[in-house]
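Heads up, one of the protein chains got dropped from this complex, but the rest are sitting where they should.
For subunit A:
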Amino acid sequence: MIQKSYTLGNKLGIHARPAAELVKLAGAYESKVTIVAGEKRADAKSLLMVMSLGAKMGQTIELTIDGPDEADAMQAFDTLIGNNFNEA
């Protein structure tokens, strides 16, 4: 199991499009991916749960990845969140 915290740097926070990117990425891995933001927790493979976190710019989220391909998955999330969800 790997855990890592991020501060959201993209303008929109986890809105519809960034949320969709995140969910698509989570779906590509076998590992279970959980996001915690404030007091809410979401399965990263569920768009509705991720959106309902309502995570915004400047907020800290914690990612937990657990499964056989967790290292690869963490690297992929690092890139996506580090690039601010490829927001223009």
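Keep this in mind: a contact is a pair of C-beta atoms (placed from the backbone, for glycine too) under 8 Å apart; a residue touches a chain by one contact, two chains touch by 3 or more; residues count from 1.
As a working rule, contacts and distances are computed from a predicted model.
*Asks:* Among "Sugar ABC transporter ATP-binding protein", "Ion-translocating oxidoreductase complex subunit A", "Cbb3-type cytochrome c oxidase subunit I" or "Phosphoenolpyruvate-protein phosphotransferase", find the name that the UniProt record gives to the complex chain excluded from display.
*Replies:* Listed in its UniProt record, the absent chain's protein name reads "Phosphoenolpyruvate-protein phosphotransferase".
*Asks:* Thinking of the whole complex, not just what is shown, which of A:2, A:36, A:57 or A:76 touches the missing chain?
*Replies:* In the complete complex, the chain left out is touched by residue A:57.
*Asks:* In the complete assembly, which of A:1, A:28, A:48 or A:71 touches the absent chain?
*Replies:* A:48
*Asks:* Since one chain has been left out of the picture, which residues of subunit A touch it in the full complex?
*Replies:* 11-13, 15-17, 19-20, 23-24, 38, 43, 45-49, 51-52, 54, 56-60
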